[in-house]
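Below is one structure, written out as structure tokens; the observations come after it.
Apart from one protein chain that is not included, each protein chain of the complex appears where it belongs.
Right, chain A next:
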């Protein structure tokens, strides 16, 4: 049952998370448009933003426009898109025609449509009327992006989305404008999504690889970040961990990429690392992914997916995840099978572990964590041995064998030997007597405490430095401050003069300040 409910969230996770995060920010920033505007209005507002972004060379305006994408996507339809195109492109140009050609003919408009074609052919010779309000190409791309998302929403039109995406990408690459980068990154995302819906993601890979090369040559960081994630996703989809690992080692993820891209990148890295048994690195990556991910309620799918992997990694590292994690409203249901596994590992009961594994096998396979969880078997045994070593000062191998449901005493001896060597327990085996003697517990203080402390401080310091770097200062803001200071001084002087003149009450002075 939880399976069925999980699925939709899982599929949505990726596309949702990135945009919704941005959206949330937007809502905090811009309080004015609280009553939701109509989609067309919103599109027009975004178009204005994009134009401003191009004019001022400030990509953050474009980012702001793109933040609304997710919310907008759900409200798109033929009419909205048609109206938007018509209102944005006042003049008829080939750009407008090509945009409109993707939309099915609207019922009431055939006559005007014909007229438009006529006037378009007249306007065609001058593709960019000098004084005309021909929107910048970025706007065209933005509208195309909306179109793609609209086509992807229903399975019947997704081939159309692929065609459109191809055309758009070609156009985009021909234009080669840096101000288009934020939109380009999204267009690539839409292209991937279109291919993924047709479950032919592998075919888009050469395209992504070529584009990735171009993007890195052009220092187009946004597109680079987006494309690296696209490629990783496509590799991991087909379990090509080797290739994914090579891609990661050969590319540098641009540091200026947005949080959502970073969150994904860390998630993919985490997945690669955990497969390669590099659990501590995977743990660090997943933690980053969680910290950078949007709020749980906004993008539950991603939040759940990351946490599933996170729980498994913690278990593989020999830690037990926090109990509170499993009570989180968003995670509670999704993590139920994992919670059962955690319980089994915690008690160190091999039989309970096996039965839980068998019960939830289908679920784990769907989450692609099955092979990882199978690896936990040895952790279960280790936990079991550790519990025994803590509670007994001397225990016979036979009893160990019985308590841990091991197959033979011989196995038990080897297993205990290995546990001692790996430092899981402190003890000795006395072979002649057939028992294990357990030493006292190790003191909890050593260099490793210092290391953990160091790591945490390092993290805090870096966080601080990053936030300082991320602060944005409005241009020429200090002038205003100077002016204000100047004014204050001015007032002070006046005040002093007035006081000197003696025609000023004390109350007024209080009021001035």
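Going forward, a residue touches a chain if its C-beta (ideal position, glycine included) is under 8 Å from a C-beta of that chain, and two chains touch if they have at least 3 such contacts; residues count from 1.
One rule holds in what follows: contacts and distances are computed from a predicted model.
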Listed names "SAC3/GANP/Nin1/mts3/eIF-3 p25 family-domain-containing protein", "Bola-like protein", "Brix domain-containing protein" or "Large ribosomal subunit protein uL3m", matching UniProt entry of the absent chain: "SAC3/GANP/Nin1/mts3/eIF-3 p25 family-domain-containing protein"
Selected residue (touches chain absent from view) among A:167, A:276, A:297 or A:466: A:276
Candidates A:297, A:371 or A:466 - the one touching the absent chain: A:371
Identified contact with the non-displayed chain, of A:240, A:325 or A:495: A:240
Residue, one of A:77, A:200, A:410 or A:494, that touches the chain absent here: A:410
Touch residues of chain A, complete complex, unshown partner: 238-242, 245, 275-278, 365, 370-371, 374-375, 377-378, 381, 406-408, 410-411, 413-421, 427-432, 446-447, 450, 454, 457, 461, 464-465
